[in-house]
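Note that this complex is displayed minus one protein chain, with the remaining chains in position.
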Amino acid sequence: MADIDAAGAEIVLPKRPNPVVGVLKSFLLVRESKVAMVGTAILVFWVLIAVLAPVIAPYPPTQQVSEMRNAAPGTPVPAGTALISFTEQGVAEIPIEGTYWLGGDRLGRDVLSRMIWGAQSVLIYAPLATFFAYMVGITMGLLAGYKRGWVDDVLSRLGDVILSFPILVLYVVIITTFGASGITIVLAVTFASGPGIMRIVRGLVLDLRNRDYVAAAQTRGESSLYIMFVEILPNARGPLIVDACLRLGYTTITIGVLGFLGLGLPPPDPNWGNMIAENREAVLTAPHSTVFPCLAISSLVLALNLLADGLREISLKD
Amino acid sequence: MADVTVLPVSIEPKPVGEPVLEVEGLCISYFTRAGEIPAVVDFNLTVHAGEAVGLVGESGCGKSTVAMAVMQYMGSNGRIVGGTIKFKGRDLSTLSTEELRQLRGSEIAMVYQEPMAALNPSMTIGRQLMEVPLYHEANCTEQQAYDRSLEMLQAVRIPDPERLMTAYPHQISGGQQQRVVIAMALLTKPALLLLDEPTTALDVTVEAGIVELIAELGERFGTAMIYISHNLGLILETCDRVCVMYSGEVAEEGAVRDIFNHPRHPYTHGLFGCIPTPNRDKNTHPLTPIPGQLPLPHQRPEGCNFGPRCDFFEASHCGRGTIRMDEITGNTGHRARCAKWRQIDWATHDPAGQTYNAMEPGEVVLKVDRMQKYYPVQDRSLAAILSGRSVRYVKANEELSFEARRRETVAIVGESGCGKSTFAKVLMGLETATDGALVFEDAEIGDTEVQKRTKKQLSSLQMVFQNPNDTLNPSMTIGQQIGRVIKKFGVETDRDRIDERVLRLLDLVKLPRDFAIRRPRQLSGGQKQRIGIARAFAGNPSMVVADEPVSALDVSVSAAVTGLLMDIQRAFNTTLLFISHDLSVVRYLSDRVVVMYLGQIMEQGTVEEVFEPPYHPYTEALLSAVPIADPNVKKKRIILEGQLPSVMNPPKGCPFATRCQHRIGDICDELPPPKQEIHPGHHIACHIPSERLAEFDPVIQIAAE
Partner (left out) sequence: MLIFLGKRLLAMIATMLVVSVLVFLLLEVNGDAVAVKVLGPYSTLEQRTNWLTANGYDRDEHVRYFDWLFSMMRGDFGESIVFHVPASEIVMDRLGNTAVLGGLVFLIMVPLGLLFGVLAGMKEGSLQDRSVTLISVITTSIPEFASAVLLTFLFVFLLGWLPATSSMSDGWDPAQMVLPVMVLVLYAFGYIARMMRASMAEVMQSPYIRTAILKGLPYNRVIMKHALRNALIAPFTVIILQINWLLSGVIVVEYFFNYRGFGALLLTASLNQDIYVIQACAMVAVFVAVGTQTIADVGYTYLNPRIRFT
């Protein structure tokens, strides 16, 4: 048998490309769509706010100044106001000065500071919950779509049942049962959106599993695990990234809604949903305490939706 | 191709009527983010009444763009940037929207490539047909429209047209759908009919019927036709004149006989060298692929577009300016866009070069013995549940028996649904056989799934896949993909040694080494197929299954890939199992042929035995249906009646009995045909005695020159 190694010529190995550089470069793809750029810009703004919250927030988010209750935006803190603090050394008075640029809420807390800290709260819990939902959804979807047969039947039926619950009713039932906390929210989101993600992944896998390169992997005896995670999953990433952006936006809304309904993170967490719930009675007297958090959450969700739209547009161009 | 030194004797052109379509200096561009991309440059064409003109060329040459320009339907980013299109003397670009509407579908009609997609899925066929007269004739009543549609369905020879009028497109077969589309186009008796690859999506025996129908209707209604195809054989059978297009330009045009007998443009010549006609042979008269590849529209060279691929290229003549069309013979309109056609002496030009010695087949590598593959299908109709027969079986493979030897190329040939791909799946272990034996290198593998096969078995039996866009994982580099195979099969374990072997494999398939770090989307279709071949040979296989490896490629690319596959086979003593629907390719490259129909083997034998009488009536029909791009070949015309039966419900006796042109009686319907041995190794499954079969006239005769 001839051997290809006999084929003379000296071998010079080409440089292996650096995978990290490749991943970083793919982020630059965003530049191809204006819509995606706008989305990214707003998103980066909020991420920076969240990361820098301890530095840029003028006041602690829970600090109450009774004189500033429902104060209008731009009201300066009256001179001589001080916070009485009980320390080991005794009672200390810490003077408070400056201006409540976005006004005060019904307990006299600074709306701006609460909004800044609220960004941190939402940008921790929404990605966390979405991430867990994706882990579960991707695993189930890969199994159902690749294995087919009874695995698919069981997982799909189960998903259908969960999806047939009106989503907020499901949250209410889950949170009534387990009580309101950050972990419950993550669990509830995973439980409620996992099946939806599974459905999408399954659909993608059903298409991708018939590709010839999957057959090629099968005919060289690759394990199911290798085929699912190496041959199939990376090729489903486009639609999944788009869906993840949308779902992140949706989770942000959900966390806001739960906060608004009093089922979310317990007060005094400066969650945007909580802020709106706490001040909604004052919507006609001191609208600033609800309107600004509304704009904040809407702009964050808008950023994610624009990003998803832009990414979809970019992926269609190729 | 016979060579002539004298200029061709001009053939009297067929008498033609008034010019219907006159295209002059047409230039079409697409406007993308990257800028203007010229799709068609300086295109001229005159079509007379009753004439059929072929537009032929490889993908991306601009032939469909021309048709869409004639229809004035360019999409949002395409625009006509120069020249005129006149229909019956009227410049189409000056027409108003309403005038254009009245013209479309009534004076100029079109038949499309994918009939299923071209018909509205949620509207009955009757409605879709009736719309045409209703919206083109002022006083047409519903009843008249209905009668006319029905009449036209009869004209395109669709059985039971009344029932069809109320059916939806998905309820009928592909061949019938295309007949409906043709009926729709001809309802208003248009002066010009555009056919855009009308049979490419159809099986070859169905194609033969459609081609005959188009020719007959064209004659009957006196319609001028523009027939767009990539298949030169089909053009020869259907057209009076032909334009050969290359990279947005017409390379050569003229009467069909002139072009086929005496091509003048090196590209046309090259194309013919890539087509496996019956006088080609892989050992003594191999195909001669055109070197290089098609330039991308925005990277066309200076001067002649074909220059970089041409053996006769001379920078001073061909490398600059615009090359004009040049008259070769005045009276038949034979013209070529070549600066050097007078200097080229085709008689002494012989690019064929290498010939090979036929390889002696060695020991049996694969033995298939009465192998069956049935798929259970749940029938959920009420009748089936009530009668208790809710599980039925699709007999995808019924009692297959044949052998393949070392160094041999065995072809399995058949139309869609014949079970050839199912067999490949069982062989590769992606499915298991229902019954029978499948012995590969002395081990039974028929019921061994791929996960349970040994590493040796896996690496010795590899596959080349059909679709170039599907065969490679888009998210991995070429090097990673080939390297994975080398590692998986344990050929090499050290990382640098693996990389080294990847590069040697790239050398083997004649691709540059830096492809190792590229991703599939940066490669052309032919290059991807080469990588697919490299991957299959990475583990030194003793047998390679090639499932339609070139059917998705252009002719010139396909010739090169076929040649490569056979070179590697020779070098490695590999057994090749070649699965194909294309009889021309099969005849060209295989040693033994297995003809399948509806899951059963109808005939098998050496390539000479199968392609000469005695043969099975189905083989005969297949041979007749394949268009041959050689005017010196005479063919017997056999058009099969009826449709392919459903695999769910195959005929009880001989599977081919429902369409057979030599059916001898009820015995064909009732009893499975006996397997007659004509010679050792040549089997025909037919009720007709072999002596009678031997009396058939050969389908193909090559006229002596």
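Per-chain residue numbering starts at 1, and chain names A and B are given in the order in which the chains are listed.
The criterion applied here is as follows: a residue touches a chain if its C-beta (ideal position, glycine included) is under 8 Å from a C-beta of that chain, and two chains touch if they have at least 3 such contacts.
Since the model is a prediction, treat every value here as computed from it, not as a measurement.
Chemist: Of the residues listed, A:P61, A:G249 or A:P270, which one is in contact with the missing chain?
Modeler: A:G249
Chemist: Which one, A:L265, A:I297 or A:I314, makes contact with the chain that was left out?
Modeler: Residue touching the absent chain, from the options given: A:I297.
Chemist: Hey, which of B:G35, B:G89, B:P121 or B:P376 is the one touching the hidden chain?
Modeler: For the chain that is not drawn, the touching residue is B:P121.
Chemist: Tell me, which residues in chain B touch the chain that this view leaves out?
Modeler: Listed in rising order, the touching residues are 71, 73, 76, 101-106, 109-110, 112, 114, 117-123, 131-132, 135-136, 168, 170-171, 181, 184-185, 380, 382.
Chemist: On chain A, where is the contact patch with the chain that was removed from view?
Modeler: Residues 157, 160-161, 164-169, 172-177, 249, 253, 256-257, 260-263, 273, 276, 280, 283-284, 287, 290-291, 293-295, 297-299, 301-302, 305-306, 309 of chain A touch the chain absent from view.
The working rule: only the chains that are shown with their structure count from here on.
Chemist: Across the complex, what residues on chain A touch chain B?
Modeler: Interface residues on the chain A side: 1-5, 7, 9, 11-17, 211-213, 215-216, 218-223, 231, 234-235, 237, 318.
Chemist: So in the complex, the part of chain B that touches chain A is made up of which residues?
Modeler: Residues of chain B touching chain A: 428-430, 450-451, 453, 455, 458-459, 461-463, 465-467, 470-477, 479, 481, 484-485, 488-489, 496, 499-501, 503-505, 507-508, 513-514, 516-517, 521, 532, 535, 539-540, 571-573.
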